[in-house]
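To start, the structure itself, in structure tokens.
What you see is the complex with one protein chain gone and the rest in place.
Let's look at chain A:
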Amino acid sequence: MTTEVRRQAAPAEPGQIIEMAWDPITRIVGSLGIYTKIDFKKRQVVECYSTSSIFRGYSIFLKGKDPRDAHFITSRICGICGDNHATCSVYAQNMAYGVKPPALGEWILNLGEAAEYMFDHNIFQENLVGVDFCEQMVRETNPGVWELAQKTEAPHAKDHGYRTIADIMRALNPFTGEFYREALQMSRLTREKFCLMEGRHVHPSTLYPGGVGTVATVQLFTDYLVRLMKYVEFMKKVVPLHDDLFDFFYQALPGYEKVGQRRVLLGCWGSFQDPEVCDYDYRTMEKWGRAMFVTPGVVVDGELVTTSLVDINLGIRILLGSSYYEDWENERTFVDRDPLGNPVDQRHPWNQTTIPKPQKRDFKGKYSWVMSPRWYDKRTGQYLALDTGGGPLARLWVTALAGLVDLGGYIKATGHSVKIRLPKTALKPEVEFEWKIPKWSNALERDRARSYFQAYAAAVALYCVEKALAEIRAGRTKTWSDFTVPKEAIGCGFHEAVRGVLSHHLVIEDGKIANYHPYPPTPWNASVRDIYGTPGPYEDAVQNTPIFEENGPDKFKGIDIMRAVRSFDPCLPCGVHMYLGDGKELQVVHSPTFGRVP
């Protein structure tokens, strides 16, 4: 079990630094490029740049539009979690219009968003990240690990049915692997749940400010619940399977905790509103923020700095430095004070003016369309490059430390862990999972947290189905509240997109959008070196990542780097570029065809 795989000596020259790039990076949503310098003697990445190759200009073309169109339009920012944007935009609009949806409308929205987490983490973990851990990939990058996997019994074999770690890896092979296909099918069943609540995946049809248009009947929740219980049973297999797989990597490759590791700088903006507390008023935002079923907060070096959405909001700064934009320091200030009278910085999204300046890519200067969102830590005066841990790591970490969530016997945050209780299903008894705060913020822990959060989302859904049915049975079937759009207003929405923090900031003037700036998780994670030279989280996590791959520079695939980047669940409609050979020579690396083997 604990045998170490010996890494072959690197065939590189002593002290040879080789430039390598992956552009585009695959199996993510969007276009991201990662450019690195690797020291093959020390087997370590020494420098990394991430770049995005797409600009669309949402903040520009939203100007002057009817604010009620905002959620329909901003959904189109992302093709895998568009509904998170629509939801966040609805939250911001609710604040601006001063409207509170009926409780049933909130339960339906929570159930839709829970289905999104369940679906998206599932497909990303098993069908996109899983390929990095599948038999074919491990054989091609670490034959020694593959050999060991065949001899290593899976500790939870009775829960998931795979006798050895190698059996798990085989089941993850794209399309031919049994578990790969099972997960893909489960992703469809889960999207059916989503469509029941929000109409369409991935750009929902039934969300509106003031609530939802979904027709709430007993049947709606029956249809959801029977699918949910199949997912709950699936979770009882998925969580132990991933524990076995990731624990095996720590055993097989001592030091693997360094892959993708960075300082613990985590942000979570909270998820799932409690309709009994949330009134969308900025002045009570701290209170209803803390009532969310995933607690918002910022963790710095393991310490919970805040759980206040007001603190979170006022700390957001959008910096430039390496991005293709002109500065807005001397442009208009839209909001100088928040509704509580606190000053709002010129670099805050409420005051941002987006001025694109397309130019040549220069890694010594400007090299990406992504900006550099940072969080201003007023204790130290530092601009922190927070990451989201791919979403689940930050959500579970903050929720665990805050100890606020206690959800109907399904979920309990303990101050150091999160307990998730899943009821009996057709073939499996009741199960309690406990996610404990890990020692590191690294690739494997980001991936592990994802599986646990899938179970968390399922538990939230069980709770929300109960609450929704209680509304229906009491005869309260309204799902939407009317509103009028004020001439002048501001609003902000905070939510968790699947892969982490999401905020929408809205300014309305003369009944139209005067300013609108969405900040999804990937601009945080994929951000570039800012004006102070601080690298973004991908760059930071890849820099100093040790190389465990057994291939030398000639056949190098960069699997450890890719595992580090993918653990963040990149979602840029953005990529990583790969070139070899001292920055001069470009080597083409051939890989097997994806498709049916002839």
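Throughout what follows, contacts are C-beta pairs under 8 Å (C-beta built on N, C-alpha and C of every residue); 3 or more make two chains touch, one makes a residue touch a chain; residues count from 1.
Everything that follows uses one rule, which is that contacts and distances are computed from a predicted model.
**Q** Of the options "Hydrogenase small subunit", "Nitrite reductase (NAD(P)H)", "Electron transfer flavoprotein subunit alpha" or "Glutaredoxin", which is the UniProt protein name for the chain that has been left out of view?
**A** "Hydrogenase small subunit"
**Q** Using the touch definition from the top, which of A:Gly211, A:Gly270, A:Pro438 or A:Pro553 touches the missing chain?
**A** A:Gly211
**Q** For the full complex, which residue in A:Gly144, A:Pro174 or A:Pro296 touches the chain that was left out?
**A** Of the candidates A:Gly144, A:Pro174 or A:Pro296, A:Pro174 is in touch with the missing chain.
**Q** Please pick, from A:Lys42, A:Arg68 or A:Lys428, the residue that touches the omitted chain in the full complex.
**A** A:Arg68
**Q** If the hidden chain were put back, which of A:Asn84, A:Asn110 or A:Gln136 would touch it?
**A** A:Gln136
**Q** Can you tell me which of A:Ser53, A:Ser322 or A:Thr545 touches the chain that was removed from the display?
**A** A:Ser53
**Q** Going by the touch rule given at the top, which residues of chain A touch the chain that is not shown?
**A** Listed in rising order, the touching residues are 21-31, 33, 53-57, 60-61, 63-66, 68-69, 72-73, 76-80, 82, 105, 123, 127-128, 131-132, 136-137, 174-176, 181, 184, 187-188, 191-192, 194-196, 199-208, 210-216, 223, 324, 356-361, 477-480, 482, 557-559, 562, 573, 575-579, 586-596, 598.
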